[in-house]
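I am attaching a structure below and will ask some questions about it afterwards.
All protein chains but one are shown at their positions in the complex.
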Amino acid sequence: MIELVQHFPALAIGVPLAFAFLLPLLKKWRNSAVIAALAALAVTEFLALFILQDVLQNGIRIYSMGAVVPGLATPEQMAVPVRILLSIDAFSAFMGAVAATIALLAGIYSIHFIRESHSKYFSLLLLMLAGALGLVFTGDMFNMFVFFEVLSISSIGLIAFWLHRAEPVEAGFKYLAISAVASIFVLFAVGLLYGQHGVLNIAGLSRSTLLYGFAFTDIIALALLVCAFSMKAGAAPMHYWVPDAYGEAPAAVTAMLAVASLASLYALFRIAFTVFGATPLIELVAFAVIIFGVLSLFLGATMSLVQKDLKRLIAYAGISQTGFILVALGVGLAAIHNTPLQPFGAMAMEGGVFHVINHAFYEALLFLCAGAVFLRTGTKDLNELGGLARRMPFTAFFFLIGGIAIAGLPPSSAFASKILIYESVYFFNPLIAVIALVSSVLVVVPMVKAFCAIFLGPEIGKFKKVREVPGAMLFTMLVLSALVIIFGLFPGAIVETIVSPAVNALLSQSAYVGGVL
Amino acid sequence: MIAVLSQNLPFVVSALLLLIGMYALLFKSNLIKMAIGLSVMGSAVNLFLIALGYRQDSIAPIFTNAPLVGAVNAAEMAMPVPQALTLTSIVISLAVTALMLSLAVLTFRHTGTLDAEKAGRLKG
Amino acid sequence: MLGLDSIGAAAWNPAVMALAFLVLLLLVLALRAFGRGDFAKDKLKTQPFLSGNAPTEKNRVRADNFFWGFFEALRPYYRRASNVHSGLLNDYIFWFAFCLALLLIALYAGVSLWA
Partner (left out) sequence: MTEEGLSKIVRTVALLLTAPITVLGLYIIAHGHLTPGGGFQGGTVIATAIALMLVAFGSKRVKKAVGKEVLSATESLGLIAFIAIAFLGMGSTFFSNFLANAGGLLGMSIPSGANPGTINSAGTIPLMNFAVGIEVASALSLVLLLIYFSGEKEGKKGGGKK
């Protein structure tokens, strides 16, 4: 068992990848394809949770692809790592666990939600999971680019899954162009960093900036990386693709797309904190990130109010929640060289990282509820819906929990993370805290609107025969609501066990370098 | 100025190619032209990476051509890593182009136009 | 274990909140108990009331009409914000290029001023 544990990082990426390639062969046998896909998702979830537990106990785990021993980062006579390296610290393992959990739930939900070409759908879903896990587990800039691209391309296949309508195709095209532009600039930045520092390894780059500071090319590379990853994370004012893509993708895919955005955020902060954390350059980046965050908060919350399409409404509300994460981690980034502010920065980051997991859960929950409504009624238009609480009581209840969570009301988990953000950001700059608070209140409004429009009101004739969705779909929503409520009731325990280690992993650049090299 | 430009000609060209690609993406509303713009941008990055790995008077980075350890005046090799990056990037840009063209074809079939302004339905 | 460690600005303890919720619930139930038990059961007064008429399928508040006054007051802002989201890919790319240019200039200027 001890030996196998060493291989878990590679297996967590390899298993979904292998099954993604296997599924097209099972096209003829629908049930076996679904079972194989769910088995792969479950195994990956187990691996990701095990890695999280292992990393929390034993510190950074590295895996050198193709080496004689998994832990061999730098071969003999070499000063820098030459192989592709997976390096998993607490923050990576945290993100990996979130991604695997959402993917498993999305997979279970999709059994009934997707009616045709199961093998293609699950193959792409597994590929997406492999991309997300690779993106968060990798310790190599170029490998990060490759997995970023795998994630994007498989997402496009899923966004444009329903080809018989024009809108998903348009959304897919937009998402494809956006992610291609982002990845081209990422690759440019990777080239610049390689030319400047001579290594592609994140820990190697980090050591190089610790020793020699930054150069002119680093400024360009950092600006390119920050902009590209912010755009893929859906930060305003580069958020316009988000409602388009989220609105048109199948519901379970949208939950995974939210995870993909969070993985982009991971990449952004991994680079900002771990590679350039020691340079004075980082404070300027922090201000840029905070500005992106404040804009996202405000634009997302206000634009969410006027949406007529249910999924676009949730997508806009989600943008404002991404703003919370950006603001919190941006404040942490700004406080990194400012000794009196450091405790507040660390606390803001705790709130931000806690909000990452909460955001993934309630955003997924809301999108899954929206998908349930869409499955039974065939429409996402809020003006046409109404009175569904009589027919779909469970979905209504879960939607209510999701709405409470996204609005940041107690007892949901988002309340705990948001209060951490408010009170620490208040010490950094009261105005930002006020904007965050106001936009959080504003998000209540679209949720009330959506809930009333879909579930309350008189019964509508054409929805008289609507039934509750199948048990498997309800089960996934139940799990997510339970997680949201449990995390809200025991926030202290969650923050202590998984969030604080992740924050410490982000903050201590030298520990990362020491752990990997 | 001229000397700097001529010494760094590949990088200048790659920046120009990048700008051309951006121009297509910013100002052309035809979906195929956008795909062309993205391809040009991908080529710009490839050129940049190849130029990055080049050393003057260097030999190809092949294992059996490597000079013996400790050889005097051994010719330096070009850096192999950027070339590997370029190959991967070419593969990825091929996949992106193929997907983009097929989505453009699908858009045309649904809406009867390749003009993004006329085909667009998602806004607001 | 239950509460979050606080830095003095606020605190959140789910146990206290749950207790407060229970107390409030008891208060509400107590207030309700003061009422008359025989008051208009199964009559119109227990049904939801909306603008004089019971809502029907034809005559109900649609999603567009929620918070009508709010949107009416903020109409200029919403008109502008909706126009910015034109749905054109060119504009999406433009915002990326715009942010990238600003960030490059800001970083370069900041570093130059620093040195």
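Labels A, B and C are assigned to the chains in the order they are written; within every chain, residues are numbered from 1.
Simple rule for what comes next: a residue touches a chain if its C-beta (ideal position, glycine included) is under 8 Å from a C-beta of that chain, and two chains touch if they have at least 3 such contacts.
Note that this is a predicted model, so its numbers are computed, not measured.
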Contacts of the hidden chain among displayed chains: A, B
Hidden-chain contact residue, picked from the options A:Ile153, A:Ile219 or A:Ala301: A:Ile153
From A:Leu17, A:Met144 or A:Ile314, residue that would touch the chain that is not displayed: A:Leu17
Touch with the omitted chain, as defined above, among A:Ala67, A:Val82, A:Val444 or A:Leu478: A:Ala67
Hidden partner interface residues of chain B, rising order: 62-66, 68, 87-88, 90-91, 94-95, 98-99, 101-103, 105-106, 109
Residues from chain A at the interface with the omitted partner, ascending: 7, 10-11, 14, 17-18, 21-25, 27, 63-70, 84, 124, 127, 146, 150, 153-154, 156-157, 160, 163
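The rule is short, and it goes like this: only the chains that are shown with their structure count from here on.
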Pair sharing more residue contacts (C-beta pairs) when B-C is set against A-B: A-B
Centroid-based (C-alpha) most distant chain relative to chain C: B
Euclidean distance of C-alpha centroids - chain B vs chain C, Å: 45
Residues of chain A engaged with two or more neighbouring chains: 173-174, 177, 181, 243-244, 306
Of all residues in chain B, the ones touching two or more other chains: 25, 34, 120-122, 124
Chain C-touching residues of chain A, taken from the complex the two chains share: 173-174, 177-178, 181-182, 185, 219-220, 222-224, 226-227, 230-231, 237-238, 240-241, 243-244, 280-281, 284-285, 288, 292, 299, 302-303, 305-306, 308, 343-344, 347, 382-383, 385-386, 410-411, 415-416, 419-420, 422-424, 426-427, 445, 448-450, 452-453, 457-461, 488-493, 495
Interface residues, chain C side, partner chain A - complex: 1-7, 9-10, 12, 14, 17-18, 54-57, 60-64, 66-67, 70-71, 74, 77-78, 81-82, 85, 87, 89, 91-93, 95-96, 98-100, 103-104, 106-108, 110-111, 114
Of chain C, residues touching chain B in the complex: 82, 85-90, 93-94, 97
